[in-house]
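Every protein chain except one is present and positioned as in the full complex.
Our next item is chain A:
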Amino acid sequence: MSQENINNSEVDIVIGALQADLSSFLNEWRPIISRFHLIIVQDPDLKEELNTPEGFDLNVYTKSDIDRIVGSSGSTFFSGYSCRYFGYLISRKKYIISIDDDCFPAKDNMGNLIDAVAQHITNLTTPATPFFFNTLYDPFREGADFVRGYPFSLRSGVTSAMSCGLWLNLADYDAPTQSLKSQLRNSRYVDAVITVPARALMPISGINIAFDREAVGPTLFPALKLAREGNFRWETMEDIWSGMCAKVVCDHLCLGVKSGLPYVWRRERGSAIDSLRKEWEGVKLMEEVVPYFQSVRLPQTATTAEDCVVEIAKTVKEQLGPVDPVFSRAAEAMVEWVKLWKNIGSASFPGI
């Protein structure tokens, strides 16, 4: 995938460091990411100093940076997997690509190393087609096009705001599923990028994701914190929540969300059964969350991502707040985030 159409200086790669030794992670990604600027945010709960190899253009942010910039309450928001959102906040680039630190470059069906970054960039810089499903998938890919019957007026597409990649080996299953099917590994390489249709909801996983920060940055925030959120993906829901907000906002603002390539190789970490022992609060909460998101409608007056988030926060508080206090807290957190975004996230904030 060539990247002539995008300047490397428009991209930040944000890594949330949940482990101290990033040398094997960064070294394996080196051929793919060394020409980009990296923002590495250390999980505030991680006490050891990070180990990063030479030869990267990177900035590391630790608990003290987080405290300094957003205040000490900020550290609670940005703990565990959520530390990456601090990186989203302080980045000043147009595009962000974020990959979990237990994911590595994968190989495609021909045995070639997948340049996940290039694929995400291609996904974000080619249009999306959310209003009508193209049966040959992404019509802007080489060797494909719109099929017979696809209305011509919809062929220019809309701006892509998100690119949701997938995972080979350890897929992003929940704890019950992975426990039940302990040997299940994803070995199927599906050579497609598709636009997720407007008004179709989906679980957006934070494991391998890229987005247009200017367009949807304000929508991606770990507002929904599980009481016993942990350091394994099985024990979090923050990306699922913010992803659903992001999809609703994208649908409202006529922005596209793509899913499919690129794949990353996700290594084994933790035990699904152990995670299952923790309360699977997230699974229960999803049952309330989905009907809400399916019915939420944003007013015409909400024309920016910030406006949309504030509107969603209002209705979350009204409709979901009574169901469980975690939602009221989520609504408050979303409002806080928009404030943070406006102050710190905007270009004029000094001292990053």
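Here is the rule we use: a residue touches a chain if its C-beta (ideal position, glycine included) is under 8 Å from a C-beta of that chain, and two chains touch if they have at least 3 such contacts; residues count from 1.
The definition used in the following text is that contacts and distances are computed from a predicted model.
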item	value
Chain not present in the shown complex, as UniProt names it (candidates "Actin-related protein 2/3 complex subunit 4", "Auxin-responsive protein", "UDP-arabinopyranose mutase" or "Small ribosomal subunit protein mS31")	"UDP-arabinopyranose mutase"
Candidates A:172, A:212 or A:229 - the one touching the absent chain	A:172
Contact partner of the left-out chain, one of A:113, A:184, A:227 or A:254	A:184
Contact residue for the chain not shown (choose from A:90, A:223 or A:237)	A:237
Sole contact to the chain not displayed, among A:20, A:60, A:283 or A:310	A:283
Absent chain, residues of chain A that touch it	109, 132-137, 141, 143-154, 164, 166, 171-174, 177, 181, 183-184, 186-192, 194, 196-205, 233-234, 237, 240, 243, 259, 283, 286-287, 289-290, 294
